[in-house]
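With one protein chain removed, the remaining protein chains of the complex are shown where they sit.
This part shows subunit A:
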Amino acid sequence: MNLIEIYIQEVTRRLPEKSRTDIALELQSTIEDMLPDDYNEEDIKDVLGKLGNPAALAAGYRDQPMHLIGPRYFDVYVSLLKMILPIAAAISLISIAAEFFLDFNHDETLLNAMLDFIGYGIWKLIEVSVQVFFWLTVVFAVIERVDKDKEQHPLSPSLKPWTPDDLKSITYIPKKKAISKCEIFGSLMWTAIWATLYFYADQLMGIYRGGGEGLEFKIPAVNQDILLGYWPVVVVIIALEVGLALYKLIIGQWTKRMAIFNTVLELFATIVFIFILMNPNLLQQEFIAYMTDLFSISAAQFKNWLLGGIMITFIIYAVISIFDGIRKSRITS
């Protein structure tokens, strides 16, 4: 007798309160039906064995699915996850970078600060990913349970059954014209890096010397006041670069308009930076003196060599970027 009661309890405790009594009564009556008139414990075990694992029986009684996210929502869930995770990761990385450089103090060596940043960055990335994953999963698990529609077909973006007409609203993107998420992420990262270098040039660019405690920042290379004099135009370039990256993200492939935007931006940025580099007071006198000593060349030679090198790098990079954009936008397939 006792075994039967425990069995029934094991089934009903997994069920909603309101259906427990009725199911318990029915089970009780069924089990007694199955038993012979004169039964012993072996008979009871035999009957309960036929009814099977109480968890499985309870699952049969329950309407709720035994999975978190079923076939109807799984596809939407995975695509959303793929879309949101990189965006969340990028935003958190950029905000960490901004926070980090705002707090940067002169006493700390750059190397140590960098290591701190990497460690903290990885930790934050994991945290953000776990958060995104958790909340998205919770939301979908709830939707799965609230939706009483027994429809099992994957949900289409229009929330209606799929028809071939749905294909018309999707742009076909040839592989060669496609812009990968990595590329967009990379260009945003590059913008963040050079922007930081620009605004904190006097703390980051210059002569480092190995000291007792890692690297020590000795002589700044540039005159920060002169450099910051150009800030409005630099901010415009940053805004345009971020805008281009977002535009690429939305469109997903190279177009003629995008190639024009890219060309104008590259030309504009290159001209502005060459203009800044041409400023005769840009480099710190102390830095020039140190370098001319080191390489035993004249100040003019050093300036030409350094600034010329930077300018050529800039121009080569811009030309490659412009031609790459135009080439990809011209591909027709």
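Basically, contacts are C-beta pairs under 8 Å (C-beta built on N, C-alpha and C of every residue); 3 or more make two chains touch, one makes a residue touch a chain; residues count from 1.
Assume contacts and distances are computed from a predicted model.
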{"item": "Which of \"Spore coat associated protein CotJA\", \"Dipeptide transport system permease protein DppB\", \"Acetyl-coenzyme A carboxylase carboxyl transferase subunit beta\" or \"PadR family transcriptional regulator\" matches, in UniProt, the chain that is not displayed", "value": "\"PadR family transcriptional regulator\""}
{"item": "Candidates A:26, A:43, A:166 or A:324 - the one touching the absent chain", "value": "A:26"}
{"item": "Of A:44, A:57, A:132 or A:322, the one touching the omitted chain in the full complex", "value": "A:57"}
{"item": "Subunit A residues touching the omitted chain (full complex)", "value": "23, 25-27, 29-30, 32-34, 50-53, 56-57, 60-61, 63"}
